[in-house]
Structures are given as C-alpha cells and as structure tokens.
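Have a look at this one before I ask anything.
Note that one protein chain of the assembly has been removed; the remaining protein chains are unaltered in position.
Presenting subunit A:
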Amino acid sequence: MTATTNTRRWDPVVKLTHWTIVAAILANAVITEEGSAAHVWVGYALAAILALRLLWGLIGPAEARFTAFPPSPVRALRHIGEIRRGEQAEHASHNPLGALMVYAIWSCLGVIIATGIAMAGFPPQGESHEEDRPAAYASAEYGEESEEGEEAREGGEGHEEDGMEELHEVAVNLLYLLIVLHIAGVVFETRRSGRQVVLAMLPRRR
C-alpha cells in the first residue's frame, strides 16, 4: 500500500474518513453492546463517513479517485511479480494490491451497514422488535434478503432477522480478517519500500 512520491500525503478527507472509520469500527467491535442504541448510532455515523469517502472517490483530487486505483486482479498479479523481482514502482494512489484490499474492506462495510440497518430499522433505534415494525419496512427487508441470498436463510427457522444477524456477524468476522491483512500489508510495504507509508495517513504536525 503505497503513498505517492516520498513527500506526498493523503488529503484531509481521506485521512479524516480513514481514522473516523477505524474509530467507529473499534467502538462497535469493542465498546458498544451489540445491537444497542449506541451501536446503531455509531453504525449510522460510520455509514455517513463511508458515503463521504465514496463521494470523494468521484470528485476528490486525482489520487483519491476510484479511477486512480481500479480494482484490477491483473494489475495486482503484475504487482506481485514486481514485488518478487524486487522492483519498486511508484504508485500515485494505492498500489494494485492495496486497491483490492480497499474495495474488499468497503464492500464488507457495505454488507455490515446494510444488514445492521435491516435489523435496526429507520429511524435509528436499538434492539428492534418485530411487532412495532411498520409493514412497509418489513417488506423492504424482504427485498434485502432475497438479494443477500442463501446465506441469510442459513440461520434456519426461516426467520429473516436471524439471517441478517448471521450475515452481519459473518461480514464482521471477514472484516476483522481484512483489517489484519491490511495492517500487515501496510507494515510489509513500509519495510519493502522504506517509504513512510503510515506518515502519509497521519495528521501533519510541525
């Protein structure tokens, strides 16, 4: 995962959204009680900040845009080749492997947010109960479920909430795995390139 030329840093939007998302994930994984009102409020905040980052992917400066780091397995393989041969290519944005990781994390967050909202409902509220669920909402949830596929059914009992809960949990565990890989990637790239990859993501001091 590469920062650009040695001194280039990420812009404030990328930095702020990154660390806010990290804080929100930590909060929901460690601090808030699963399904509590606080958990859901943090979840909505996470969704808002992620949306801001995605907007930035459309209108931000060149290196923050999606076009700067397309999800391309071919380029990722080529990049692995480069690493094997010990070559050092400059990347204006995330390196091709990092790009795949970024999209994987974002997709994972998308599933977590979708399933979380499906369980908690609008407006943001804690542990939801079927009975006070508006009918229109329940049907919207069916739509969700058919999209999310068989996995949702696995919960057994044919009870949609269980499916959502299961999917939420699976996606969260997948996210943990991705985060471990992500941090390992950052450490690896820092060692390999000798560039201050992490510094580029930290607030500027001086």
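One rule holds for everything that comes next: a contact is a pair of C-beta atoms (placed from the backbone, for glycine too) under 8 Å apart; a residue touches a chain by one contact, two chains touch by 3 or more; residues count from 1.
Note that in this section contacts and distances are computed from a predicted model.
This figure omits one chain of the complex; the name its UniProt record holds, of "Helix-turn-helix transcriptional regulator", "Amino acid/amide ABC transporter membrane protein 2, HAAT family", "Xanthine dehydrogenase family protein molybdopterin-binding subunit" or "Acyl dehydratase", is "Helix-turn-helix transcriptional regulator". Note on the undisplayed chain: of the listed residues A:47, A:99 or A:172, the one touching it is A:47.
Residue-level contact of subunit A with the missing chain is found at 11-13, 16-17, 20, 44-45, 47-49, 51-52, 55-56, 59-61, 117, 121-124, 134, 136-137, 140, 203-204.
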